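Comments concern the structure below.
Note that one protein chain of the assembly has been removed; the remaining protein chains are unaltered in position.
Naming follows writing order (A and B), and every chain is counted from residue 1.
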Amino acid sequence: MTTAGVSRSQRLSQLRGSATFWVGASITLTWIVFAIFGDFVTPYDPAGTPTDILDRLAPPSSEHLMGTDSLGRDVLSRLLAGARQVLIVAPAATSIGTVAGTAMGLVTGYFGGWIDEITSRILDAFLSIPLIITAMLVLAALGPTTVGVILVIGLVFTPIIARTVRASTLSEARLDYVTAARLRGEGPIHIMFIEILPNVMGPIVVEFTVRLGYAIFTTLALSFLGFGGDPSIPDWGQSISNHYVFLSGDVWWPTLFPALAIASLVVGVNLVADAIAQIFET
Amino acid sequence: MLRFLLRRLGLAMVSLWLLSVLVFIGTNLLPGDVGRRILGPFATQESVDLLNARLGTDRPLLTQYLDYLGGVLTGDLGDSVSFARPVTEMLGTALGNSTKLALLAFVMVVPLSILGGVIAALKRDTVIDRSITVFGLSATVIPEFVSGIVVIVIFAISLRWLPGGAQAPAGSGVFEQIRYLILPAIPLVLVLFGYIARITRAGMIDALDADYTRTATLKGLPRRTVIRRHVMRNALLPTIAVVATQVGSLFGGLVAVEILFNYQGVGRLIFDAAQKADFPLLAGGVLVIGVIYQAATVLADMLYGVLNPRVRLGADA
Partner (left out) sequence: MGDTSKRIDEIRQAATPVETELIDEYMAHRISRRDFIRRGSIAGMSLPVLGFIAACGGDSDETTTTTAGSTDTTAAAGDTTTTAATSEGPVTVRIGLGSPAGVIDPVLINDEARIQFISLIADTLTFSSATGLRPALAESWEPNEDGTQWLFTLREGLLYSDGTPITADDVVATFEGIAEGNAASALGTGALSPGGTVAIDERTVQFNLDASVGAFPFIVSSDNYNAVILPRSFWDSYGEGSYEANFVGSGPFMVESFAPGQGAVLVRNENYWGPAVVPDRVEVTFFADGPAVISAFQEGRIDVIPSFSAAEGQTLLNDPDAQISVIETSEHRQIHMNTQEGLFADKRVRQALAFAVNRQAMVDGLLASNGALGNDHPISPLHPGYHPDAVAQKEEDLATANALIDEAGVRGAEVTLNAPAFEEIELLAQLVQGAGAQIGLTINLQIDDQGTYYGNYWLDSTLGITNYGHRGVANVFLGAPLRSDGTWNSAKFNNPDFDALVDAFVAETDEDAQRELGGQIQALLWDEVPIIIPFFISNNSATRQGTTGLETTGMGHVVITELVLGG
């Protein structure tokens, strides 16, 4: 355990020296702040009022810095408030996928044999359909709700994370400390979760951050495709899907600003993920 | 080699069979009354019941599945419920369109991203390397519909250089069709660029650091020759595998792009089918994408095996 402690502090100092990490982290942190405190800083009520519609699609002005949308609501307010939706959905989905995937990976990697073979085949079948199509398939069945989006992304991530954890578990299971534990008479549950798990945390952390980026990507793509759920909840993907029509008439503000928000968030999160991955790889 | 190939193909078949089960279960979870969906709100309940009976959606699931599997094995994917046409026919047209778009994206992205990766590796740890890496990473993670919107705004609406829709008028020539497909291909190119460039860069760096490279340099061969003969050949191997595995995610990206650009490809077909609860069409579309993905990965494994003898030896281990 002491060696792990040393390497952890080394990793942290490496992280501190990475410029891309700092850029990514500050972008991400900014959005997290808005997701939590957005309600207090929005200039207008993101939900709008019934008469807002008389001022729909108004261009940016001193009154509405980013203009108004198709219901006359303030784009800036909905943009700030919209960070919350994706920053709840994506981490929740990733957490579900990581927990389930880790358990699955540990079991398949530790036991091996036919359990491993069967699950590998199912995973392979699962993975041969693009994530977004699987998600569409399931959401069409469950109905477009926020909970549905979280569950489906978590479900799809499970096998992907399981595959990584399985690979690490396979190599750990051959090591002496596992054999020693077995000789001590420890049960498989104890060996998997108490002995092996701490030693495969590195790949799991890397997977979590990388998957978080994909989860944000997928969440927003699904809401763009109309599977986002309640349209009154501020949501960047839905803003784009509802307003891209107006682009051709030079009404770019309700689309471009959420698009830039999405771009900044995914880039931010992925810069962090990339920096973490590089540290664990080297 | 043959044994490796057979084993690989066998595994692919098993995966595809499992996929058919998963898809069948998935598509049968679709809620609601299929007959009502097809006939619409204003049909009488009698005609809805009649249609449901005719479609056989009221039979036990296992019967329906066996029926379906039998059809799949004989190349019959059934009829689309909402279009009353054979699924194979509809998929054929849509696949043709998607392939055009995907091919164009590949033709654009492969040389670009390999070049990017090679330059980044050769200029390792310089500003150029870091710019390519960060750009590539950013391009890869930005959703297609976001970059798609940006290219539409810039090239179709502001500059009016290219059409904002992907569907060329009927009877257009090859070049006209390509002109319509350039904008939709760009989001796909961006997403693939970072990934392929990154693998190329990593492969190049491994090869540059390898012993044979050092030996060749020490022998006094010019740097250009060393890179071309020794480094590139070894570095591009993993790249080929990556390109093939990206076929699957490419088809995922096609959904948003085909909707944004109003293009009648397989992604849009699957999206429509999901919305209309058109089970045969949806299942057929997903299966076909599964087949393409499996074929591409088998092909990638084979290519990798042919190019790299070490894999061939280790394959049966």
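To be clear about the criterion, a contact is a pair of C-beta atoms (placed from the backbone, for glycine too) under 8 Å apart; a residue touches a chain by one contact, two chains touch by 3 or more.
This one's a predicted model, so the numbers in the text were calculated from it and none came from an experiment.
Undergrad: Which is it among B:84, B:159 or B:174 that touches the chain not included here?
TA: Considering all chains, including the one not shown, the answer is B:84.
Undergrad: Touching the absent chain in the whole complex: find that residue among A:67, A:226 or A:258.
TA: Of the candidates A:67, A:226 or A:258, A:226 is in touch with the missing chain.
Undergrad: Using the definition of touch stated at the top, determine which of A:57, A:122, A:170 or A:197 touches the missing chain.
TA: A:57
Undergrad: In the full complex, which of A:35, A:71, A:192 or A:279 touches the chain missing from this view?
TA: Reading the full complex, the residue touching the unseen chain is A:71.
Undergrad: Can you name the residues of subunit B that touch the chain not displayed here?
TA: 31-34, 36-47, 51, 80, 82-85, 90, 93, 156, 163-165, 167, 169-170, 259, 262, 264, 268-269, 272, 275-277
Undergrad: Which subunit A residues touch the hidden chain?
TA: Contacting residues on subunit A, toward the hidden partner: 47-51, 53-54, 56-57, 70-72, 143-145, 226, 230-232, 242, 244-251.
The rule we apply is simple: only the chains that are shown with their structure count from here on.
Undergrad: Between subunit A and subunit B, what distance separates the C-alpha centroids? Give it in angstrom.
TA: Once rounded, the distance between the two centres reads 22 Å.
Undergrad: List the residues on subunit A that touch subunit B in their complex, please.
TA: Residue positions touching the partner: 20, 121-122, 124-133, 136-138, 140-143, 213, 217, 220-221, 224-225, 237, 240-241, 244, 247-248, 250, 252, 255-256, 259, 262-263, 266-267, 269-271, 274.
Undergrad: For the complex, which residues does subunit B have touching subunit A?
TA: Its residues touching subunit A are 11, 14-16, 18-19, 22-23, 26-27, 29-31, 134, 137-138, 140-146, 149-150, 152-153, 157, 164, 248-249, 251-253, 255-256, 259-260, 267, 270-271, 274-275, 277, 282, 286, 289-290, 293-294, 297.
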